[in-house]
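Note that one protein chain is taken out, while the other chains of the complex remain in position.
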Amino acid sequence: MTTAIVQPRVIYQRPSVLTDRPTHYCPGCGHGIVHRLIAELIDEMGLASRTIGVASVGCSVFAYDYLAVDFVESPHGRAPAVATGVRRARPEAFVFTYQGDGDLAAIGTAEIVHAAARGERITVVFVNNGIYGMTGGQMAPTTLLGQRTTSSPTGRDPGLAGYPIPITEMLALLPGVTYAARGSIADPGEIGRTKAMLRRAFEAQVWVPGLSIVEVLSTCPVGWGMTASEAMRHVGDAVVATYPLGVLVDRVAEPAGRAEGT
Amino acid sequence: MTQSASATALAMPAGAEHRREVRPVLMKGNEAMAEAAIQAGCDAYFGYPITPQAELLEHMARRMPELGRVFVQAESELGAINMGLGAAATGAKVLVSSSSPGISLMAEAMSYLAGSELPLVLINVMRGGPGLGSIGPSQSDYFQATRGHGHGDYRVPVLAPASIAEAVELVADAFELAARYRTPVMLLADGIQGQAMEPVVPVYRLPSWDAAAWELGGANGRAPRVVRSLHLSPEDLEAHNRHLQAKFADIAAREVRWAEEELEDAEVAIVAYGTAARVARTAVARGRARGLRLGLLRPTTLWPFPAEPVRRLAERVRAIVVVELSAGQMIDDVRLAADRTPVFFHGRMGGMVPTPGAILDCARTAWALTEARR
Partner (left out) sequence: MPDTGRAFQPVEIASERCKGCELCVGVCPKHVLELDLSSVNGIGHHPVTLTDPAPCTSCALCARVCPDAVFTVYARPRVA
């Protein structure tokens, strides 16, 4: 009697767009998850041969070492402007930026607002962990009230440092934005929902003119002084109270709204 | 003046009547430079309005969409130069223009462009400074242009036209230098050159351009490429800087340009560029008419600076007079090259322009004070 063994079906394997290089990110850092989601989507949607990524400055400055697609490095905050130049010069390319909270919501505020206002046909992946990881854990524009960082050691005081900025809500007001959503990586369920948001944002770029953006609430275990699992719970418990999850605007199903004035 | 390849007659500037033979067209400097870039095959223009170069942006706003090419008025000069960086990374021929305060905003990106070895042409139509300054012409960005402008060890070729017609030629040369050496190139004009109107023969040269080996376009059938300036390991970054320095040495050895006028028997030589050189030319003519043997050395590349020609000149003349629309910036380079030969200076600032009479007075003073050197 012989036993016929069927080859085991692969349920999950490492996406091919991820390079073999071990990442420099801290254990449990959310960047690894977001990189992986982007890689999975580029694989699934067959975009690798025409993708040009725009890397920014922050912990994720080395994104180009981990994603096997063409990349240009941008000065801090300027990624949406660099991406504008890339996309306008290469209309057939699929262009995304990968930016942290300082890059997008501090030094790069003008560039993201105007790329969105012009409806540049790019996708912005905005990784918000409420802290400046690479430079040692300083306060970010998205740091929560009361949160201790190395530049707000007694906790963020609105009288001194103002309030966390809801930049994605602000951008969603602009007609040039086709899709704006906020997800998190707090647990596998949220990771799955965030991947669906990223997919929708990628599809938006492929289907219609305009800018798509997904803000991903992520973690910085070392900067926050927590274990990776504690940091995930913090996102799910505390961060979402300031930055609610969900789709802020989805104009992808409709025709590009600018001409119609919507 | 160095000239390469045969001049190719391309499309006439919009609005010009078609004629059998090519006759000069009266063109505003800003528009002439813009059209020159278009005729040189510029794929993308990014800019922001600032006096005295707004007409350059406006000309591009009208012409580039007509030709199906890229035009973006950015949210700021920061946006414009970074858009230029992105487009340049894809191998596009990029022009960005601004004036002094906007150029200051571009320092960071110029450093990134140099470190990433991306070609791009940047036109600075200089105005009075520092700060908001004035909208009059100046040459007070010489230090900024020739001393790297942004952070780090790098140089950028700087071309300085002395007429609108020359500016048109130098735009094509700038693109060619940018591609040949994979470097940003600056064209330094001033407010007078931007605003004046002069005859331009609309015959243009298509510069050579080949970015296939490094441009980004999606890794279709090849390994992915990364355009960057980050090299975290000190050993890697030093090696990269050595490579850049070798490139700058190559440029310095091969691309120096200058013009000499009436220097064969000159006793006092004027060294000036751009608009200052044109005024100095009048001073030379007046001086000669009065028996004073003056001549003019006109650098056309400010970097690499024609140090060797100035050094040789200094050995022959008894004095050098430097004329600039500034407090004196190029004069440092002249002094370095001139060694022991006395160097005098005449300059105006803030948008004021030197007069031929004042330059002649300075040259007479230089002649008188160097009597012992005859």
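The chains carry the letters A and B, assigned in the order they are written, with residues numbered from 1 in each.
Following the convention adopted for this analysis, contacts are C-beta pairs under 8 Å (C-beta built on N, C-alpha and C of every residue); 3 or more make two chains touch, one makes a residue touch a chain.
Only a predicted model underlies this, so the values are computations on that prediction, with no experimental measurement involved.
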| field | Partner chains on view for the chain not depicted | value | A
| query | For the full complex, which residue in A:30, A:102, A:210 or A:223 touches the chain that was left out? | reply | A:30
| note | Among the options A:135, A:150 or A:227, the absent chain makes contact with A:227
| task | Go through chain A and note every residue touching the omitted chain. | result | 3-15, 18, 22-23, 25-33, 36, 39, 185, 187-188, 191-192, 221, 227-229, 232
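To be clear about the criterion, only the chains that are shown with their structure count from here on.
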| field | Complex contacts: residues of chain A adjacent to chain B | value | 48-52, 54-55, 61, 64, 68-75, 78, 81-90, 92-94, 110-111, 113-114, 118
| said: With touch defined as at the start, can you tell me which chain B residues reach chain A in the complex? | reply: 43-44, 46, 70, 72, 74-76, 78-80, 82-92, 94, 108-109, 112, 116, 216-221, 224-230
